[in-house]
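Here's a structure for you.
In this view, the complex is presented without one of its protein chains, the others remaining in place.
Let's look at subunit A:
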Amino acid sequence: MNDPNPATFSASAADALVACHDCDLLYRKRPLREGEKARCARCGALLYTRKPNSIERTLTLALAALILFALANIYPLLDFQFQGRAQQSSVLSGVRELYAQGMWTLAMVVFVASILAPLLKLLALLYVLLPLHFGRRPWRMAQVFRWIETLHPWAMTEVYLLGVLVAFVKLSDIATIVPGVALYSFAALIVVMAATDAALEPEAIWERLEPCR
């Protein structure tokens, strides 16, 4: 990327420095061993880490998460049986029913937090990591990679699962509730997504961006 902006220049002297995310203190960057973390001495925030095979491990986990995500959205979450009548619910049917009852804002919130944000986050990760693994540079990599951090707080898969469990326990008093395939997929998805986040080392990916500048 060429820099048309006169206000900044790539400060090569500043490349060896890092600033704390939470208190802005400057540090000289020192090489870490694999698995080590550097923390801010003043406020305790994480400065930078070094994770082994970050790109490959994140890529593998993100692919697994995408498969689980598909299962969690295709299959029914819960089966509701009451006096011979049965009703199934999936993630999408919850959204659809809110919309049908005129609460389209709430339907949007649930849709974004439970489906759209986690899916976009996984797709953005794959979009960046897959080409990087094969030594290529994805088109508009910086923009796409930036989205991942923006999307992160709005992807509420784990909170959603707790909501489902609360509904499950509440209803099991009055009716027969059978957990569906999607519920188990959801549980696995949460674990795999957490592992994906833990394997990702953003610094390593941003550094890959530099030689191509």
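Observations, loosely collected:
Assume contacts are C-beta pairs under 8 Å (C-beta built on N, C-alpha and C of every residue); 3 or more make two chains touch, one makes a residue touch a chain; residues count from 1.
What we mean here is this: contacts and distances are computed from a predicted model.
UniProt records the chain missing from this view under the protein name "Paraquat-inducible membrane protein A", selected from "NADH-quinone oxidoreductase subunit F", "ABC transporter", "FtsX-like permease family protein" or "Paraquat-inducible membrane protein A". One of A:A19, A:V181 or A:A198 touches the chain omitted from the figure, and that residue is A:A19. Residue positions on subunit A in contact with the hidden chain: 1, 3, 5-11, 14-15, 17-28, 30, 38-45, 77-78, 80, 82-83, 85, 87, 89-90, 93-98, 101, 103, 105-107, 109-110, 113-114, 142-143, 145-146, 149, 153, 156, 159-160, 162-164, 166-167, 169-171, 173, 202-203, 206, 209-210, 213, in rising order.
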